[in-house]
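For this view, one protein chain was removed and the others were kept in their places.
Going by the order they are written in, the chains are A, B and C; count residues from 1 in each one.
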Amino acid sequence: MLKAGVIGLGYWGPNLLRNLYANNRNVALVMCDSNPVRLEKMKSRYPDISSTSNYKDLINDSDLDALVIATDVSSHYPLAKEALLAGKHVFVEKPFAASIGQAEELVELGRKNGLVTMVGHTFMFSPPVIKAKEIIDSGELGDIHFITSSRVNLGLHQKDVSVIWDLAPHDFSMLFYWMGEEPCSVNAFGHAYVLDGIPDVAFINLAFPSGAIGNVQVSWLSPSKLRRTVIVGSRKMLVYDDTEPIEKIKVYDKGVDVIEPETFGEYQLTYRTGDILSPKLPTGEPLAAEMEEFLTCIETGSIPRSSGEEGLAVVRALELADASLMKAE
Amino acid sequence: MLKAGVIGLGYWGPNLLRNLYANNRNVALVMCDSNPVRLEKMKSRYPDISSTSNYKDLINDSDLDALVIATDVSSHYPLAKEALLAGKHVFVEKPFAASIGQAEELVELGRKNGLVTMVGHTFMFSPPVIKAKEIIDSGELGDIHFITSSRVNLGLHQKDVSVIWDLAPHDFSMLFYWMGEEPCSVNAFGHAYVLDGIPDVAFINLAFPSGAIGNVQVSWLSPSKLRRTVIVGSRKMLVYDDTEPIEKIKVYDKGVDVIEPETFGEYQLTYRTGDILSPKLPTGEPLAAEMEEFLTCIETGSIPRSSGEEGLAVVRALELADASLMKAE
Amino acid sequence: MLKAGVIGLGYWGPNLLRNLYANNRNVALVMCDSNPVRLEKMKSRYPDISSTSNYKDLINDSDLDALVIATDVSSHYPLAKEALLAGKHVFVEKPFAASIGQAEELVELGRKNGLVTMVGHTFMFSPPVIKAKEIIDSGELGDIHFITSSRVNLGLHQKDVSVIWDLAPHDFSMLFYWMGEEPCSVNAFGHAYVLDGIPDVAFINLAFPSGAIGNVQVSWLSPSKLRRTVIVGSRKMLVYDDTEPIEKIKVYDKGVDVIEPETFGEYQLTYRTGDILSPKLPTGEPLAAEMEEFLTCIETGSIPRSSGEEGLAVVRALELADASLMKAE
Partner (left out) sequence: MLKAGVIGLGYWGPNLLRNLYANNRNVALVMCDSNPVRLEKMKSRYPDISSTSNYKDLINDSDLDALVIATDVSSHYPLAKEALLAGKHVFVEKPFAASIGQAEELVELGRKNGLVTMVGHTFMFSPPVIKAKEIIDSGELGDIHFITSSRVNLGLHQKDVSVIWDLAPHDFSMLFYWMGEEPCSVNAFGHAYVLDGIPDVAFINLAFPSGAIGNVQVSWLSPSKLRRTVIVGSRKMLVYDDTEPIEKIKVYDKGVDVIEPETFGEYQLTYRTGDILSPKLPTGEPLAAEMEEFLTCIETGSIPRSSGEEGLAVVRALELADASLMKAE
């Protein structure tokens, strides 16, 4: 029987705990938070889960197989490092770490010690994102030309990180998952309007080795909530709108064909417009699938879909984007 | 009685001619196209308008007060220059000229000779754009933080200019009109997917002296048509969606307020969400207003809303955007 | 070579004339309106089409094969009757006639004399309506359970007929075409709010012999324009929204299945939700197809899709609906 500990019972921690608790493997659980109010609240909700306010109890527990870390970003690295050194598999909430260096070290530690490192890029387990991945991999869209993504709404401003570190991890993890590659260049443009030094709007350009490009727009200042991603392929185009209650994914049989000239002369273009299909999406909570993936990878030794390497790729893009934003300011 | 000539009877020329013809000043008109088929077609539609296939006849006509130029971009500059040197007021279709140098020379010629130079940025005469300008100028939105604009659809690829020169003149002319200023920096990112060397998707970043920024997205490759502009102000936000049949403009009473801390401590933010108003828009054809403006300015000597200076500002931004795009390629 | 006359050059007549003129059969045409202003306007537009202000000239023209009648409803019957008696095929604008008796007589006259009678139910020639018919006939929707249709907007009040006679012919002709049957009962409920005695809102219930039912909502008083028809079948459901620029037809793979109980007990229901498909629609002007159908039926003797019988069925439903509305008032 697997034994796992959850550190950090603020916003995300309880959701991860709930899904571990409900997982049908019957994982033995321990929960931990240094804040006694939070800990008490969770103890009354889960009287049968053991608990501690000292994370060292988890690190030193030789029966513990895995640690789920849902604390502030700044503590991801030290906690995960300590756990890996103690021989525990680690799941770390997004973003994986606060810098490229930290993320690289964690990935390397996991690899060297044969331990699973996984990051909580939940969107990689959500039905519409997986459906889009299947469609892309099937070749239905042809070559991917470019992807645009908008993630904007009013609030909530963070006080320590830019809107890029807050919102772009979602888009970056989706884009890299779909493309199957990391970008070769990342540039951002934006500004801080409400709080000095905390950019609240950013436009990020990405170039991929395959020749595809991406544009990600993130903002805490917007009249309406947008969660809209467009994937333009050489054969078809796909729109993923997460604010739609039903038709989250639409595949457009649209494109432009270049007709080779018979004789010497100009190329002709024809624009093609066909059916629009909104595929049925499976139901299921992404977090349940995410926790299931973590436990399966521990058991089988396989690499998680949102592995530490994926977490590192996202952190790398975040750091590059943020740096170019600061430079431009 | 004013006398005006229209050169170029391809796509836009006939629309301009129709509105000059319908203008209740009873302007004396001459039309000109070197293509005999086009000219014949227009002669059968307007048997009472005199015509010529040689533009020199217009230049040399000492009774002619003004020239309306709706030819290919490459001929805007030589025709307008010749007309200005012959003492005629000129209206030039957008984009004003093919380079910054050409545009500067035309503006300078007009200024020196006391002649009107005007450019056909039609959106500056469309009811929703004017309504947005009124709302901005009234101070209702507060300070303008940033503006995003998307102008994408499937087709039509141009074979000689990038998607920036084709579509961005609309967005640039609107943005500069609303902001009342030219950008101090322009950068673009994009790619050519269908035709080598002809970028068909671009993301353009603009910074304004006032501190506002802009992001313009243009593309000939898109699953659906978008004509959506968002203006985020410090007090309210405005959305202009030109694909909406009725509610083209919506004003959102939304914003974030920073509350000064009473004692030493952190700033608090409160997010404000109020009514949404879609104002009634006046009807009226933008082209009719545009031609009316040209004729009025000739009569009164006032400067047109879309003056040569505006045309120059747009050309300047186009050239900068295109250059940075080519560099990035 | 066929020879056809068009009577009535008000709103619809010129459209019909334009499509007859453009038909590649090269039909010989005569046009007629007792109003000299209208006639002159059309003569200047079509100088090569002969004309007359006296409709008798058309009736008495022994070379004339067919008459297209686009006059006021009250004159549909006398004109069509005279034409049929003179041995001419007739096309009559919708509604076919002002009463059931009139419509029956015209149909009977056509049948007896071997002449085509056709009515201008244009929607029966529009691509989305035809696509819906094909989908229904393919059996994809299963049995048709019910159809709802909304046709509402602000204005334009008629001064002589109820909103039912003005708007419901469109819905009735579509419904009867799709169902392949006439309703066995028609009832309406509504009221006259703006002009005494002229109902401006009505809700019409229809029952069909097959067991299907229909509900049609028509109004000149509505905050927004609705043109939305829903077809609920036993296997799938279809939505036809004519205000959508692109996705006018959507087919929902949705339904409820009744599972037979294994042992004595309650039936179980399962709700099925699958893909949503918006099929590509062919382009093409419905009026061109309508005129083509009329000419083809004259040449081949086949029965038009929107035959006089269809026109009679619609008039029958209109008269029943209007009568029950008046009774309820």
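Everything that follows uses one rule, which is that contacts are C-beta pairs under 8 Å (C-beta built on N, C-alpha and C of every residue); 3 or more make two chains touch, one makes a residue touch a chain.
Here the structure is a predicted model, which is why all the values come from computation and not from measurement.
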item	value
Identified contact with the non-displayed chain, of C:A86, C:V161 or C:L221	C:L221
Options C:A97, C:V119, C:L175 or C:M237, residue touching the unrepresented chain	C:M237
Listed residues C:R45, C:R111 or C:H191, member touching the removed chain	C:H191
Sole residue of C:K41, C:K81, C:H145 or C:K280 that reaches the chain not shown, by the stated touch rule	C:H145
Positions on subunit C where the hidden chain makes contact	145-146, 148, 154-157, 159, 187, 189-191, 193-195, 201, 203, 205, 211, 213, 215, 217, 219-224, 230, 232, 234, 237-239, 250, 252, 254-256, 258, 266-267, 269, 271, 273
Missing-partner contacts on subunit B, residue numbers	246-247, 253, 273-280
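Simple rule for what comes next: only the chains that are shown with their structure count from here on.
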item	value
Chain whose Cα centroid lies at the greatest distance from that of subunit C	A
Interchain centroid distance [CA atoms averaged], subunit A/subunit B, Å	40
Inter-chain centre distance, subunit A versus subunit C - centres from mean C-alpha coordinates, in Å	54
Junction residues of subunit B - those touching two or more other chains	224
